[in-house]
Structure formats: C-alpha cells, structure tokens
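Not every chain is included here, but those present sit where they belong.
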Amino acid sequence: MIDVLYFAWLRERIGVPREKVETDAATVQDLIAELSAREERYALAFSDLASLRVAVDQELADFDAPLAGVREVAFFPPMTGG
Amino acid sequence: MRIVVQAKPFDLGAEANDFAKGVAGAGAVVTFTGIVRDTAQRDLEVMEIEHYPGMTERALTTIAEEAMARWSLADCLVIHRYGRLQAADPIMMVATAARHRADAFAAAEFLMDYLKSRAPFWKKEITQSGADWVAARDEDEAALKRW
C-alpha cells in the first residue's frame, strides 16, 4: 500500500489530491503504467512524462526509482516557487 | 537559519530588520523578495499557491543548508507563503548575511535558483479571463547549471 499524491494540474486532472494504492509495482514507471491501464483519467494525466516530476518519500526522484519499502509517491508538474 | 512556510502575510521590512539585527557582526545583508505582479493587461484577481506540506520544509531546509555549507554565511532566512494571495502581496523572501558582499549575493541567488525549481510550490493565476497554472520557465531550470 502506497500513498500516492497529486499536485497542481495533475491533481485537477486526476480528481483527487491523494489516494492509497494497492500495488506490487517495482518502480515509479511501473506504478504509472499500472495506474494508466486502470482508468482513462490516469492515462491522460500521465501521457507526457517530460512535463511531470516525481518525489519518492518527499525527495525528488527519477521515474525508474524503486518502490520497495516506499510509503509515499507524489506526482506533479515542474515546480514554480519563488 | 530560519525556514518559514506559512499561509499568512509577512512584513518584508519587519523581517529584514529582525534578520539584520541578528547578524550585526556580518556587515553585508542581502534580501530578495518576490511580489505578486499585477499589470493592467491581466487584471489578476488572486494567486493561489499550492505546496506539498512536509516535502516543502525538507526541500527548503536542504537548500538553505547547502547555501550555508558553500558560502561563508553568518545566517540565512527563507520565508514562503502558500494559499490565496493578492496583487502586490509579498510571496516569499530570502535573506543572507556574510562578512563580504560577494558571499551574501551569491548565496541569495543560489537560494532563489533552487527554490524556484526544486521546492514543491505551484502557482495558479486567476484573472478575469480564467485560471492558469504558471508554467515553469526554461531559464529557471538552466539557472541551476551555474552552481
């Protein structure tokens, strides 16, 4: 069970800010594939990975980051602080 | 080192004075303040800033610790708001203090460059013609390469 969080327009497209996902995905990429296969709104939201960023347990990560032992994965567009 | 993430407004002048009082031995204090822009062309009604509670504080702390490690700083400060902001509201500020101005300037620019692209904030601008998420600028990502 992983907490999956969405921010900004990704949150708006997927329709929820966070959800618990039951998954055996080995990597972030596998998790994206799993969610995208599940429902159209995920497939659409994840269609352009170049415009997405991911954090694993609150640290920026790559899409091939492993999920073993991970509690929280967050997806969001490039950050615009400052 | 002080990291503040808050919804409520802050007063640039009061924060700058407090910061400067705490670093009297330093000599050089630099501040950067980001302000919600409004222009006649867009009629901004409100800016909504979303963030990632938990990760935000971690990311800002990491960035500030990195600045303290890279330059000879007496202190540094980061304040960033989230929630609903109006035109002319301060969004965020950083302050740095050092013995020499080159360190204070470089550290403040470093903090800003990292904060722009590596701290989990997202801005949405609501104008009379609709709402839009602010897009990341290529220059902001490129700015990280100089450090």
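Note that the chains are named A and B in the order they appear, and that numbering of residues resets to 1 at the start of each chain.
The rule is short, and it goes like this: contacts are C-beta pairs under 8 Å (C-beta built on N, C-alpha and C of every residue); 3 or more make two chains touch, one makes a residue touch a chain.
Model, not experiment: these values are computed from the prediction.
K.L.:
Write out the stoichiometry of the whole complex as a formula using the chain labels shown.
P.N.:
Formula for the entire complex, using the labels shown: A x2, B x2.
In this section, only the chains that are shown with their structure count from here on.
K.L.:
Where the CA atoms of chain A average out and where those of chain B average out, how many Å apart are those spots?
P.N.:
The answer is 26 Å.
K.L.:
Give the list of chain B residues in touch with chain A in this complex.
P.N.:
For chain B paired with chain A, touching residues are 34, 50, 52, 54-55, 58, 80, 91-92, 112, 115-124, 133-136, 141.
K.L.:
Taking the complex as given, what residues does chain A use to touch chain B?
P.N.:
5, 7-9, 11, 55, 58-60, 74, 76-82
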